[in-house]
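Here it is, the structure, as structure tokens.
Just one protein chain is left out here, and the rest sit where they should.
Presenting chain A:
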Amino acid sequence: MDKFGFTSGMKAGSSIAIGYFPIALTFGLLAKTTGLSMMEATAMSILVYAGASQYIALNLLTTGTDPLLIVLNTFVVNIRHFLMTASLNEKMQSEKKWKKSIYAFWVTDESFSVLATRKEDKLPTSFGVGVMLVAYGSWVVFTAVGHLIGANLPIFLQAAMGIALYAMFVGLLVPSMKGNRKVVMLALIAAVINCFFYWTQILSTGWALLVAALVSSITVEIVYANQAKRKGGVV
């Protein structure tokens, strides 16, 4: 009886592991060319575990940026996780705080997406940890492998595998969109706002995501609350 236990969590997280594989591999490779030892590169993946920030850190290291600025930048890039973990808290079962403070470390854009789009209410901690650990394992192992072999995938596969995480997001979103106008509206409005920020370059990626998701979620919630009020029904 492991309907929503650790193993089924690992199964649900396997698409993240596939998606992390090319990104972690490239990170390990780039870290090597930046001059990091294998231990230094892998330690960053083990301790920081945040794809975008790690790439930016490498970039800043090569330009000789003050390490303190790199840390500050990391914080700014990850502010969006405040919103994600607040949302994830609604989805996970009630649990002792020390346990939650441990698994919080493994919340990423991807593990959040897999967990938050589950149909079930109140996901067990063991299921969540299963999803998160298979993703983390892939990230850490393939960072080391990338540094070790110091070569990348064949070019045609490299380009094609760049779609992996986005295809996963699509695969998570679409089933919820079917027959649910609210979900379609939420995704569409946020996508349009984020595209606007991208092309006008008003906000950096991290902030753009945060603002787009918040504005869309609040707008749609207000619209639906008003509709429910007009119909005099209970939401």
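Assume contacts are C-beta pairs under 8 Å (C-beta built on N, C-alpha and C of every residue); 3 or more make two chains touch, one makes a residue touch a chain; residues count from 1.
The definition used in the following text is that contacts and distances are computed from a predicted model.
One chain of the assembly is not displayed; among "AzlD domain-containing protein", "Cytochrome c-type biogenesis protein CcmF", "Leucyl aminopeptidase" or "Ribose transport system ATP-binding protein", its UniProt protein name is "AzlD domain-containing protein". Mapped onto chain A, the interface with the missing chain covers residues 14-15, 18-19, 35-37, 40, 43-44, 47-50, 53, 57, 67-68, 70-72, 74-75, 78-90, 92, 94-95, 97, 100-101, 103-105, 107, 109, 112-114, 116-117, 155-157, 159-164, 166-176, 178, 182-183, 186-195, 198-199, 208-209, 212-214, 216-218, 220-221, 224-225, 235.
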